[in-house]
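Part of the complex only, each chain left as placed.
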Amino acid sequence: MRKGLHMDTLIAKARILIEALPYIKTFYGKTVVIKYGGAAMIDETLKEEVMQDLVLMKYVGIRPVVVHGGGPEITRIMEQMGKKVEFVEGRRVTDKASMEIIEMVLVGKLNQEIVAAINRHGGTAVGLSGKDGGLLTARKVVDSKVDLGYVGEVFKVKPDIIHTLDRENFIPVIAPVGVDAEGQTYNNNADDVAAAVAVALQADKFLLLTDVPGILRDPRNPDSLLSTLPVSKIEELISQGVISGGMLPKVRACERALTGGVHKAHIINGKVSHALLLELFTDKGIGTQLVVKEGSEP
Amino acid sequence: MRKGLHMDTLIAKARILIEALPYIKTFYGKTVVIKYGGAAMIDETLKEEVMQDLVLMKYVGIRPVVVHGGGPEITRIMEQMGKKVEFVEGRRVTDKASMEIIEMVLVGKLNQEIVAAINRHGGTAVGLSGKDGGLLTARKVVDSKVDLGYVGEVFKVKPDIIHTLDRENFIPVIAPVGVDAEGQTYNNNADDVAAAVAVALQADKFLLLTDVPGILRDPRNPDSLLSTLPVSKIEELISQGVISGGMLPKVRACERALTGGVHKAHIINGKVSHALLLELFTDKGIGTQLVVKEGSEP
């Protein structure tokens, strides 16, 4: 009798696999660029779940490309090495010595942790910085009142190395470090790098993992989530203060991805277990979906 | 609040997808030959579930090849056309007119129903008979006391057309009709055809859908299921009467597949929902697994 019960459980699980089939079909062969950062990069359980999601995505025929940030870990190690940490308008003031530390942490620590974790879950990841294969060409950000030092912005993506890895079924994991023609290294905003990579690959989806449920009309009320936002409405929401603070650059990154040809951009909550699968494999998805114009397809 | 609950359900479902990951990895790129027949080919719900399983298998990187039987439908249409139906030792006596009807039913009706059903579920199937691409060369079965007419046995499989379809991600669906060098058509046992195809493809798995739970030590006791059976023990079980009747030719087909180089053969219960997924995506599988020697890997 317990046997029968057990069998029923297994059949119920098989049915759930079958429920995923329409989504698997929809995204088969599609490129999805994921900006990985925030709590999902710190909490051990969330980390594991992201890795599982990425490997599953790969096995069901999706082409995930990961771009990660660095934040707290950089600060921690800079402090350990006795470097003063300073931010101006949310951007880290980056002198030469800081740039070296940032690169070591991003490329030599965080990137490699993600690569190893994906591999441990059965995928085959390859870590890239913007230097590898000449992937990201950056330049100094000069629009600031103060000199931010080696804070850069990407103005050219040469995606050959990503295509090379993709053809052989490797999962590319990108650290947002860029280099200019003279070989000077720059620290770039990871959201912007992810958007630029998504545009260069003409990705089908751009998923931005954050620590909030999406864009909320009222930040104190999670029920006020905007589930869809056409780019045409962005300026209005900024002027109303609905989009502000840390959300503003994220929305701008999505906007750049969409105007550059990416089909859909999503700001989702990385604190939710299996957020990537929930976004891809449910009808409604989660978080806020940004679209070029209202009424476009999922 | 209900939102939260709903989210928990979705996360639970995502976890079930993740649970499937180790099995997906194991069977990625592997060829699985499925003998499709019995109740799973008659009951509408079971039919749908088999189609879903096949399409899911394809999307997660498995290469399913389907060989189907025909049984009751052939009898029904023969009777409708006024043909007498006669069996000798479980094999249908097949005169020229019967052979024509059998071929029409197998190739023009049942095969096409399966093809259409797979396509409706999002796969892309192509129906084949043994004539297509010279797939199956048959000869008259002569080991019988009575002349069975056009009952044949396959002695050559030319799998080029299957490889061609596989390279382009089509799912081959094979009707067990063969032809000899003179162009004479034969009706072949579908279990045998499936085994021969599995050998020709050097398949990783051969799944035989039946209407029983597997090989039972005591046919009245479903708890007496033999979960693994090394080929070396087959003769003993036959002499003990454990393997007999309709199970005997199925075990023989599995034996031929295994001695021909197929890694695993499974006799499973097609009356169970999603029997194919349960076999592939659970540790224990279902039914009886036949192996070359005891202790070989799953």
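Observations on the model:
Per-chain residue numbering starts at 1, and chain names A and B are given in the order in which the chains are listed.
Just so it is clear, contacts are C-beta pairs under 8 Å (C-beta built on N, C-alpha and C of every residue); 3 or more make two chains touch, one makes a residue touch a chain.
Keep in mind that this is a model prediction, so the values were computed, not measured.
This homomeric assembly is drawn with 2 chains in place; in total, the structure file defines 6 copies of the chain.
Here is the rule we use: only the chains that are shown with their structure count from here on.
Chain centres here are Cα averages; for chain A and chain B they lie 44 Å apart. Interface of chain A with chain B (complex): residues 3, 7, 10-11, 13-22, 24-25, 28, 49, 52-53, 55-56, 59-61, 121-122, 223, 272-274, 277-278, 281-282, 286.
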